[in-house]
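Just one protein chain is left out here, and the rest sit where they should.
Chain naming follows the written order as A, B and C, and within any one chain the residues start at number 1.
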Amino acid sequence: MKKINIGMVGYKFMGKAHSNAYRAVPMFFPDAAKPEMKVICGRDPKGLEQARAQFGWESSVTDWRELVQRDDVDVVDINAPSDAHKEIAIAAARAGKHLFCEKPLALTLADSREMLEEAEKAGVKHMVGFNYRFAPAVQLAKKLISEGRIGEIHHFRGVFLQDWILDPSFPLVWRLQKEIAGSGSHGDLGAHVIDMARFLVGEFREVIGMSETFVKRRPVAAAMTGLSAKGGGSEEMGDVTVDDATAFLARFENGAMGTIEATRFAAGHRCTNGFEINGSKGSIKFDFERMNELQVYFTDDAEDVQGFRRVLATDASHAYMDAWWPAGHTIGYEHTFTHEVLELMRALEEDRQPVPNFVDGVKCQEVLEAVDRSIEERRWVAISEL
Amino acid sequence: MKKINIGMVGYKFMGKAHSNAYRAVPMFFPDAAKPEMKVICGRDPKGLEQARAQFGWESSVTDWRELVQRDDVDVVDINAPSDAHKEIAIAAARAGKHLFCEKPLALTLADSREMLEEAEKAGVKHMVGFNYRFAPAVQLAKKLISEGRIGEIHHFRGVFLQDWILDPSFPLVWRLQKEIAGSGSHGDLGAHVIDMARFLVGEFREVIGMSETFVKRRPVAAAMTGLSAKGGGSEEMGDVTVDDATAFLARFENGAMGTIEATRFAAGHRCTNGFEINGSKGSIKFDFERMNELQVYFTDDAEDVQGFRRVLATDASHAYMDAWWPAGHTIGYEHTFTHEVLELMRALEEDRQPVPNFVDGVKCQEVLEAVDRSIEERRWVAISEL
Amino acid sequence: MKKINIGMVGYKFMGKAHSNAYRAVPMFFPDAAKPEMKVICGRDPKGLEQARAQFGWESSVTDWRELVQRDDVDVVDINAPSDAHKEIAIAAARAGKHLFCEKPLALTLADSREMLEEAEKAGVKHMVGFNYRFAPAVQLAKKLISEGRIGEIHHFRGVFLQDWILDPSFPLVWRLQKEIAGSGSHGDLGAHVIDMARFLVGEFREVIGMSETFVKRRPVAAAMTGLSAKGGGSEEMGDVTVDDATAFLARFENGAMGTIEATRFAAGHRCTNGFEINGSKGSIKFDFERMNELQVYFTDDAEDVQGFRRVLATDASHAYMDAWWPAGHTIGYEHTFTHEVLELMRALEEDRQPVPNFVDGVKCQEVLEAVDRSIEERRWVAISEL
Partner (left out) sequence: MKKINIGMVGYKFMGKAHSNAYRAVPMFFPDAAKPEMKVICGRDPKGLEQARAQFGWESSVTDWRELVQRDDVDVVDINAPSDAHKEIAIAAARAGKHLFCEKPLALTLADSREMLEEAEKAGVKHMVGFNYRFAPAVQLAKKLISEGRIGEIHHFRGVFLQDWILDPSFPLVWRLQKEIAGSGSHGDLGAHVIDMARFLVGEFREVIGMSETFVKRRPVAAAMTGLSAKGGGSEEMGDVTVDDATAFLARFENGAMGTIEATRFAAGHRCTNGFEINGSKGSIKFDFERMNELQVYFTDDAEDVQGFRRVLATDASHAYMDAWWPAGHTIGYEHTFTHEVLELMRALEEDRQPVPNFVDGVKCQEVLEAVDRSIEERRWVAISEL
């Protein structure tokens, strides 16, 4: 069986999720190429060593430049904060390494495009971490649409609702700082909705948006990690430089209408990555908080029993599920990463580009940036303008 | 168009619901025979006159004996407290009046049987008020079962959960006194579940139950009306002489298994008259708190989209709904009575027995009493024993 | 008790809903002024007489000019097709009649304003039929917001989703013709969402929208009534001249962000008039298909039991519900009209303007037209521009 050596940069929230996926693939998908957890990279030696031991990596380095040059690394997995993606990815590509990069690819569209270009020039494989595609219920949505069972799509209604920064005393973590995160809810959450829309509906034609930062100053965080801030806020206050919420209207190439909204101020929503699609022959609804379920409606159901079906996408007939547990025995968030890594392994084995890859990362960034421009210039912006 | 004269005994909760139904039938089902609201009867002249004017009855009397003898009365509607049903029904039948009696028919099975016998002897039509049959979603359940779309029934799981007497300081209203109410949650709520089971699954073969009175003494109510007690509780305490909750196992004639439970101590449930039926080809779920919805599952749905459908039974194809509003525009509790009165009108027009009638009332009482006996004697009791 | 004489113009879907409300108010709210159903008006004598008899009106006329002049009419209820509203309303106002007009007030903002002006000049009372405000669950939403229990509002997410014209063979009824209906889903459904937003969130500041007509030609309807078309479609085809769907972004005066969408192409949705409001202290969700329920979330719930509560707004503590049935015994669509008429009766008794009135009608129309202009000119339009 083929083995593929992984070097990973980043060891916080995403580093943990990716590590778990590398461990899970060989156990649940033993026929796939096996990821070997060769080396993990981070700047803080103590935290790094703890992560290495806990997550099960063979070795660690504190300089990513060293990692991307190692002979025993086939794939460089980049899940460091967003502002570091570009430099690492390009160096890795130039070193001939395959790339597995968390979203967003980079802080700007220009940077994303450069990353794609370099990857293509180097002839390496590249993947971007839109993990939500890999929920079996989402895969089912894709299948139904691809097979024409929902018909022609009229509407896409997508939201990503969270509430973790609703409290004004929540500190100024890196995700709220433009120079590191690039964007707020729009780039963090909206990016997932945009990718979902592209995956299921098709390409965007034009957009117009609005955004807001409801809480404009927050306590400076003493120490920041993942989604939370250790040590609470200090008395010092700093400016929030990203959006708390962004919403936009969209027109798709195929004529479908879209409304998309991302916010971290939706009280009561912890992780509502949700969408509804209405087609000429049926509809589909999804909410990640119930990630194993897909609501499906067909217009051609018998007249007296028409209604949304709650499909529990855990049957052996659903994507990936024959590898897990019997029907009705649900899976969770982390499994989306396992399936994502599985796609990476299979693509490398089959010598093809994984999907989604940097092309998808760039196209997502185009939409993100078109929305930003539409907000700034208060007008519809065509994706083709970018 | 045929007109049918109604005389009604009772003017509280049920009197109001019935009156509303008499008013609604001519407006929403103009092709049916028209109920004429001739005379209403109650013991308290002041309350009676208020009800007469408010509900729209032509006249009133304080003595039901007078009412049952009036020439301008075709149907006697009996919704006085349960202990009065028998005497009124028999007198009315002997006077040649058709009978429309609230459930339970009487305090005992023997009394119920006598009522049925007298009605049959008099050759009058008779109906019993199992109104929940008349929710369009329940009618849909009946249709699906009758057409074999759920297959052979394996399981019936029925509950009627309320919580209105959960608070121990709630007063000792008449519904908590055996000499007036006959029974507690069992006869009041369980009766509806039993009727639903008979309607949808078939006849009961044998039962075994248990029951409990969780709060054994309560403040004596100053004045009682409908489901509530005016004037709150006094300091005087009295014994609760009926069950707070009764549950039982059942075996149906067709081999299906049943679990049935009625309680007024299910915190958070205001009116969960619910059931689930599992058959060899599908399943059905219903909860009266969402009375316009039926959940339906079919085993022969395509493999990848199997799941309970939430059918909103408000389409024109659903029972009664073409008489109401466009699809999706829901109806409420009171409409079950309108449909019930419609059945009464149609049956009288067509010179046939309405359904459900006193036979159903007696059969329900048989099951109620079999359960009571099974509790007393701590053994399975066959319905045929009674 | 005060009696108020009603003359009603229109006898189809809305005429039926209003008639039912006039009949219900005296029965369920006997302390309110009593509407007397004096005269009903329509153009087709045969259909009119049938409606008169069925709905219970004392008399009928085929010319609304006659109706508005009658001495025995205090209130003119206008629910004829939208293109007739203005002329009737102004004539009625000039005749000193109070006005109760279905939404939208008129086909254009200018016309609406003229109607308001005339009503004010005549010193009559005026009401507009935004019936969804009167669902008890919506009243509860209003109460929670007014009492500050949801905090400062950040987001409004409103939709009105239907699917009754999804089938391309559905005929070209009057609601699909601009000259009669004025607008499609936007004016018909979107108007309700806009009113809901104004009721709960506050005034709109600026909007930008998009719209679409997915099915551009349809069979000409042989005869049209209410929401459906009798006689099916003919072979002749005609142009659909209104929008099938309209969506827009909104900024409210108080800074809240809004996304609003109305469509008749949302397969599986019969009547999803739904909204979600996110505030700094909690959230609220509503879907008219479950009109008795309100989902409520509070940020100050104990840490381990935070979650959306499904409040069944049928307790005696909820608006209007002590007049109906015991807790848990639901009401339906028609009850929103009963409560609306109740507000009209109470306002007339108390000699005050009912709410919502023509001011609300005009303000709704301002938003509708701002959206239309934003679509035409592809730019943000401030309400203050109109």
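Definition applied: a contact is a pair of C-beta atoms (placed from the backbone, for glycine too) under 8 Å apart; a residue touches a chain by one contact, two chains touch by 3 or more.
Being a predicted model, the structure only gives us computed values, none of them experimental.
When the omitted chain is restored, the residue from A:19, A:112 or A:280 that touches it is A:19. Among A:72, A:253, A:289 or A:350, only A:289 touches the chain left out of the display.
Chain B residues in contact with the hidden partner, per the touch definition given at the top, are 154-155, 157, 159, 161, 163, 166-167, 208-210, 212, 214, 245, 247-249, 251, 255, 257, 259, 261, 263, 265-269, 276, 278-283, 297, 299, 306-308, 378-380. Where chain C meets the omitted chain, the residues involved are 140, 143-144, 296, 298, 301, 303-312, 315, 317-318.
Of the residues in chain A, those that touch the hidden partner chain are 13, 17, 19-20, 23, 26-27, 30, 50, 53-56, 162, 164, 226-228, 269-272, 288-292, 312, 314-315, 324-335.
As a working rule, only the chains that are shown with their structure count from here on.
The greatest centre-to-centre distance from chain C, using averaged C-alpha positions, is reached by A.
Central chain by Cα centroid: C, whose mean Cα position is closest to the mean of all protein Cα atoms. As a whole-number value, the distance joining the C-alpha centres of chain A and chain C reads 41 Å.
Centroid to centroid, with C-alpha atoms defining each point, chain B and chain C lie 35 Å apart.
In whole angstrom, the spacing between the mean C-alpha positions of chain A and chain B is 54. In chain C, 269 are the positions where the chain touches two or more neighbouring chains simultaneously.
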